[in-house]
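Below is one structure. I have some questions about it.
Heads up, one of the protein chains got dropped from this complex, but the rest are sitting where they should.
Chains: A and B, in written order; residue numbering restarts at 1 for each.
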Amino acid sequence: MKLFAMVVVLAVLFTGATLVSCGGSTEFKLGGVGPVTGEAATFGVSTKQGIEMAVAEWNAKGGVLGKQIKLYFADDKGDPAEGATVYTKLIQQDKVSAIVGTVMSKVTLAGAPIAQSSKVPMISPTSTNEKVTQVGDFIYRACFIDPFQGTVGAMFAFNDLKAKKAACIFDVGNDYTKGLSEAFKAKWEALGGQLVGYEAHATGTTDFKAQLTKIIQQKPDVLYVSDYYNDVALIAKQARELGYKGPLVGGDGWDSPELVKIGGAAVENGFFTNHYSPADIRPIVQDFVKKFKDKYNAEPDALAALAYDATYIMLNAVKTAGKADGSAIRDALAKTDLGVVSGQVKFDANRNPIKSAVIIEIKGGKQVYKTTVNP
Amino acid sequence: MGNLKLPRMLIATAAFWAVVSILNATGILNGYFMIIINRSLIFVILAVSLNLINGITGQFSLGHMGFAAVGAYVSGSITTLIFKLSPDTLAGNGIFVVAIVIGGLAAGFVGFLIGFPSLRLKGDYLAIMTLGFGEIIRTILNNIDAVGGPRGLLGIPKFSNFTVIVAFAFLTIAILRNLVQSSHGRAMLSIRENELAAELAGVDTTRYKVLGFIIGAFFAGVAGGLLAHLLQIAHPTQYGFYASALVLIMVYAGGMGSLTGSVIAAFTLTFLTEGLRVGIDWLKDTVGLPVGTEWTMVIYAILLILIMLFRTEGLMGMREAKILIIAEETK
Partner (left out) sequence: MGSIINAQQIVNGLQLGSIYALIALGYTMVYGIVRLINFAHGDFYMLGAYAAYGAFFVFNSFMPISGPLAFIVLVIAMGGGGAIALLANRFAYKPLRYKPKLSSLVTAIGVSMFLEYFFSALPVIGPSPRGFPEIIPKQMYTFLGAEISNYVVIDIAVAAILMISLTFLIQRTALGRAMRAVSQDKDAAKLMGIDVERIISWTFLIGGAFAGAAGLLAGMTYPRIQPYMGILPGLKAFIAAVLGGIGNVPGAVLGAYIMGLAETFANAYNSLLGEGIAFVILILVLLVRPTGILGEKVADKI
């Protein structure tokens, strides 16, 4: 029975600790969610950095609604069950007024119904699944939806690169990369292009040679790689080793300084769709890149930029609403028209941002602006 | 199964249900506590059912969440489909319960298939086989677009609540308790202790090994169904090797062969994770230590190692709480 006592003591300590953690009402409580442990940790850490930087900037300017902003950041471990738990924690325990999060669609989809039923507005920086914002009118996102980037990529490869034969490679267990490749395939075939390869790889693998060998035997003019940068770098290297010399095209998952660091010369002649270009002359972009470098001693990736933007969009809506009330913030979000790093953001009726995509080329180890594509 | 008298356990469960419900209604336990309790109870079902396979029958399954995946997807597909056709028919919990049970049966059937190799394979070889099966199930789910592929099965209606989950957890523990303490259970235990000797003593080892897998898989499927209807999503990555390892940890940390231990470990480890989350936030905010939430799992891992070092047989060893011993009740 000693053990039962142990469990009880544990539960009591836990309750005590949570009660202590309840703060006063002199601050505006903002929730943040991202996977900072587990295999998606690298994306979660970027997201956390983006949110923290935005909150620090707002606080330096006096916060919001005349109060300092207190960020409650929770780790979802990239797991839907953990996601549901931390959304409930933020809303019921920490009593946040709004949430920025989370990264992966599957986790956002477990958290969004909780935010919706509690009438707490939330904005996901990077969940691209169309279903996310369909959960309800309190759910927004700051990124493109799945079909958009694949479509833009196919149009660019067909019209600008003049390719005739294309092949795709994607992560079979990741909805984002699969979604992009599906959209690319659909648009490519609609344009009249020939698809000579459509290959998947397992999540977390480092060897893509079996699939690439098969693809390269079909001699494609363009290779669509819808993965995140960490896989893209390896895929590019292995494709080049197997003798592929043509262009590589991908989505915003490519946007990270690590891409060139890991991929080196292999990612040259690579193009990807993105929200903004670091070379964009708009002061907000230049400012963001510089401040991020100063603060974290690293260049920002797309996840950091989108998390930073999502936080700005949310806090701006709170400011417009004039009070920390869920429905008022939701209404203010719907009327958003804000210039952020990833462009001028407005929301459509499905609470998805309307913004144009830019195509970035990797040239001499740098990201070079190529062209802008409107949806 | 002979003895089906359950009063003590029933009373204890009812008391637990009543206390938690009252605390929840009065707002002392908020939604955060409720979701932790609900997840703990689902882990209870997973841990006791894995304990039947690994702890009682002495087999070695590393793919328990594969069974849960089958239950989650089958029951989730049924309710999602019915919900789409006519949202009103699901007003009651009847269809939901039936769907959960069908999910369990489907998982049990997969358990039956996986039970067969266990007749030929032992120990680590069996472990690898079950791990392989778990991964195969995951690969298949990733490739069926009808259930969402890597997007997961979405739009599952929310049916799981505290009352339903407590009821299923109670039934699971009660049924497994009665099974383990019946002559069938003795036969299973004899396989764990010494398979050859058991066979020589006339125990039909083939039948009991497969039976262990079927029953264990059935309850894992039920747990998967409950989880899917709690989160409103089922995703292949939830049911991979790592998730199976977490359940395995609960079984061994609780004590091999002790149902009580599995129950305690499921609650302790689930609460521990959340306690650490809150504790680390507190250290950061109040004490000002420069630790982020990413250290939670580091401490969790250290505590896990310490539990195993200082309570090697698990928290309960092979003992059961009196409440779970039938002989004590019939006195």
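In this text, contacts are C-beta pairs under 8 Å (C-beta built on N, C-alpha and C of every residue); 3 or more make two chains touch, one makes a residue touch a chain.
Please read these numbers as outputs of a predicted model, since none were measured by experiment.
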| said: Given the contact rule set out at the top, which of the displayed chains would the hidden chain touch in the full complex? | reply: A, B
| Any idea which of B:22, B:81, B:98 or B:298 touches the chain not displayed? | B:298
| request: Among A:211, A:226, A:316 or A:342, single out the residue that touches the unshown chain. | output: A:211
| task | By the contact definition given up top, give the residues of chain A that touch the hidden chain. | result | 36-39, 41-42, 44-45, 172, 199-202, 204-207, 209-211, 213-214, 217, 230, 233-234, 237, 241-243, 258, 261-264
| request: By the contact definition given up top, give the residues of chain B that touch the hidden chain. | output: 54, 117, 120-122, 124-125, 127-129, 131-133, 135-136, 139-140, 143, 194-197, 200, 241-242, 245, 248-249, 252-253, 256, 292, 294-295, 297-298, 300-302, 304-305, 308-309, 312-314
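The working rule: only the chains that are shown with their structure count from here on.
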| query | Residues of chain A touching chain B in their complex? | reply | 3-4, 6-7, 10-11, 13-14, 17-18, 20-21, 36-37, 41, 45, 48, 72-75, 77-81, 84-86, 88-89, 91-93, 105-106, 109-110, 113, 129, 131, 171-175, 178-179, 203
| remark: Touching chain A in the complex, chain B uses residues 30-32, 34-36, 39, 138-139, 142-143, 149-152, 154-155, 158, 227, 230-233, 235-238, 264, 267-268, 271-272, 274-275, 277-279, 281-282, 285-286, 292-294, 296-297, 315-316
